[in-house]
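Partial view: only certain chains, each at its native spot in the assembly.
Which chain is which? They are A and B, in the order written, and residues in each are numbered from 1.
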């Protein structure tokens, strides 16, 4: 018989941002229960965070190593089923590897790892263990993103010719990382914790993932120009990339954290031989379909005959806006269904196998490596 | 020490709409646990629904009466703390009354009851018992609605002169209630289950509640014209109302379920002597502030110096859209905080006491009574 699956969290204690997102996303559908955590590298902080989440003291750990080892010793009907990793980038690999080696499924925040070597090792480990691994490239969880993907796949817009994907933010327009209380800014601009790229790693990878997810294409060549506008900042805070795709399509990707006044304006436009698509993350329930010779259609979450892959990812009737947490929750919901099926020895509906994988994570690390190399090079085109 | 509070649900089994909304809204913040339910008047259906939610069999009941009586017998550290009522309108009163009489707090879907008599009795009972009662007029849970309310309260737009509030939907444009599978349509258009009004009861009350909540004013007189456009339908599916408020402001309210092609387009505009406000439910993270002689401001959830009453009701940084479930969840979150404080014998921050009350429910029933009476009358003005 089916049951809720049990989550242990790594990171995400008081003061964190993405940890709370993961908890809400996991909770919303009533399929997942938070049962334990190593919420901070500081055991005292971890304990206080555990209280916030009403966890029993003995399930709040001082480190992920302790959590994994101790949970493994617990009876099967009590111990966690998977870990959720919500730490800064340089802390993804350790817990992910140890969890996989000890038989736990994994949900990991993006990007997958600190560098390519780690990413490759995780891919191998997932393949070897057969465990379920989800990467939270959450923007692909939106119903209208899934609709767009299915439209491209089914030829509704013809052959793709042009992709424009952009992710401007403005919150790093000043040197906020100098404020000691701004943890979000400080680790993201620190090459020791964030990795080789700044804006490109943090949000450029989302743009890359979204473009390839919807189009079903791969970037084959790129030409990048990354820049750091803020004096003394150690990683790129702005960059633009010319793209060539494996079917000959062309495009532009950019990611910027110094675009003053922008919130989180991830936007994608894909133009095919028959029609164009446009989607904005900040108004995620609308998808514009632009035709050659007739009125633009405004597709809306839940309205009309959308693809089942889209409607399977909505929860409430049209006109009741679903947002970021619901899209994020779709990754957790699908992951949970796969874990439940694994536990029950049943097959899961293919529609629920749709969440970013460890291979998508590797792809993101390749993108980061390439975009940094291309930016540093005088050669025009860099092949992925 | 604080703990999660425990919810028992009345209604909301398989095939229902609003029950799922309540469960997700209650779950999102990790403050509330669904522990039991009487999900259907059909005990078999109730049982199956209980399995969907991973409840133990002995906490799934065949009727609300059974649930209330049996839960009352359970040890204090196990039994439910409150019931959530998500049945059609004519089934609100019974469980609400019995819960209150047996010491359980209550969350109830709107409108409060089938008629005024029931509403008045519930108000008395809440006052007598001192129990906590929340009515899910969920649209007041949006952060930008709270911002609008605080702006009016603090005089940011001056004295209110004009209010336009509208709630058009299109889903009853055809006689969908004839489809036996369309439960939502069938009970809402049935005077025996819905009450004296159709569209005005279902969504007009939301419009009324929103207008009075934001403006801090009361409708003092109205002139209504309700109409049933679909032949054979038994309740109004469309109506418009001229409004006069207790400060002399004028306005218009309308609610329609035959506005073809509209999803859930609740919109409010409030004009004061200094500025105007505009908010759309379908893009709830934006609030337009229109000034007399300078550019319109586009206020956004989480951006800049909003009132604390607004920011206390957001969960994630600006640009990550929060939606209907998060707004709904704010009612549950605030209700939970009040119940927790009651359990702990502490004071709750006044910012969390902000959720619709049983008196708001009575007000809604007065509105329904008035709007129907006004529509049936040849006198121009009907005083509330």
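By our rule, a residue touches a chain if its C-beta (ideal position, glycine included) is under 8 Å from a C-beta of that chain, and two chains touch if they have at least 3 such contacts.
Computed from a predicted structure; not experimentally measured.
**Student:** Let me spell it out: one sequence, repeated, and 2 copies placed. What is the copy number of the whole complex?
**Tutor:** 4
By definition in this document, only the chains that are shown with their structure count from here on.
**Student:** Could you tell me the distance, in whole angstrom, between the mean C-alpha positions of subunit A and subunit B?
**Tutor:** 34
**Student:** Please name which positions on subunit A make contact with subunit B in the complex.
**Tutor:** 1-4, 17, 20-21, 23-24, 27-30, 34, 51, 53-54, 169, 262-265, 281-285, 300, 303, 315-326
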